[in-house]
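Of the protein chains in this complex, one is absent; all others appear in place.
Up next, chain A:
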Amino acid sequence: MAGISLHKLRKSFGALTVVHDVDLEIADKEFIILVGPSGCGKSTTLRMIAGLEEITSGELIIGDTIVNDVPSKDRDIAMVFQNYALYPHMTVYKNMAFGLKLRRAPRDLIDRKVHETAEILDIKHLLNRRPKALSGGQRQRVALGRAMVRSPAVFLLDEPLSNLDAKLRSTMRSELTKLHRRLDATFIYVTHDQVEAMTMADRIVVMKDGHIQQVDTPQALYDRPTNMFVAGFIGAPQMNFLPVTISKQNGVPVAEFDGNSLPLPTRLIDRVGVDYAGRDCVLGLRPENFHERPPIDVDPALTVPVEVDVELAEPMGAEVHLNAALRSRSIVARVSPRCQARAGDRLTLTADLSSAHLFDRETERAIGA
């Protein structure tokens, strides 16, 4: 059992608090990813779990034990560092064997474990090399191997793919997911890359300024963000935000945007209720909610034509990202590669409001969330 509980975990450096009373339950064998912009406290949280950073207050429980004062080596964890932190003077074999050697494991067990792990990671041919003779991707595998040989209950990974090129990163993403399944251990992974978070995690923890914003599965985060930060952070290109005012038309709440009334889906109408009449809100529309033609699978009452001035068209191969101005507001629309629009064109797109999000402009929280 290696479930992990964080109860009101706090980290302060003098007067500066970088992690504010974080509460989190991580299930045994879960792949959980802490994501957020630089300085959001995700790495500090991971380092507190690793025992590399002292906990200012709160409780950290691994399994059934409070480990606040337990040294790293006794927490049954292994860590993969952003810059790999391989011992430069040791061969790959010695790097991988080091942890077991310090634990006085029998020599033949060390040898078997190192070779087994090297086999899994396909680095058997590198065992006699030193880290400086390896490429970034190879070093990454060795760092993983060093963590794996000890068969820990929890793997902590601190932005392990950030130093790799885009292609290798995508390969390693799928390999890490497979490795997680194979090792059957708890993975806690820190990244600022929301693509990594979305593709690998069982659950994602979105952090900002030392606070947890939302914890949920990748799809739930995408579909039901609890605030504007999460809505903007998850998804690329990011969600478009339009300032609106809620008013009533024939007794039904609608969103007024720049003199136009935008219909709201039933889901939002129920949440808006009577409280929000006349209030300032923010309407969130994902780039894929803009279409060149009216979508056939959406209630026509929930679509509106919008005229946009194209500022930049970015062809991505499978799709085109249109950066455009909608009544002086910048938006990004994801359209099909057949779209021939070029910078300077005026275009009429169809906005699909069936999956729109609505946020309170003051608190930035999703309405009804």
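In this text, a contact is a pair of C-beta atoms (placed from the backbone, for glycine too) under 8 Å apart; a residue touches a chain by one contact, two chains touch by 3 or more; residues count from 1.
What we mean here is this: contacts and distances are computed from a predicted model.
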Inquiry  = Can you match the unshown chain of the complex to its UniProt protein name from these: "Thiazole synthase", "Sigma-B regulation protein RsbU (Phosphoserine phosphatase)", "Sugar ABC transporter permease" or "Cytochrome b561 bacterial/Ni-hydrogenase domain-containing protein"?
reply    = "Sugar ABC transporter permease"
Request  = Identify the residue among A:K73, A:K248, A:R267 or A:R293 that touches the chain left out of the display.
outcome  = A:K73
Task = Could you tell me which of A:T56, A:T91, A:T177 or A:S247 touches the chain that is not displayed?
result = A:T91
Key: Residues of chain A in contact with the chain not shown   = 50-52, 71-73, 77-79, 81, 83, 85-91, 98-99, 102-103, 130, 133, 146
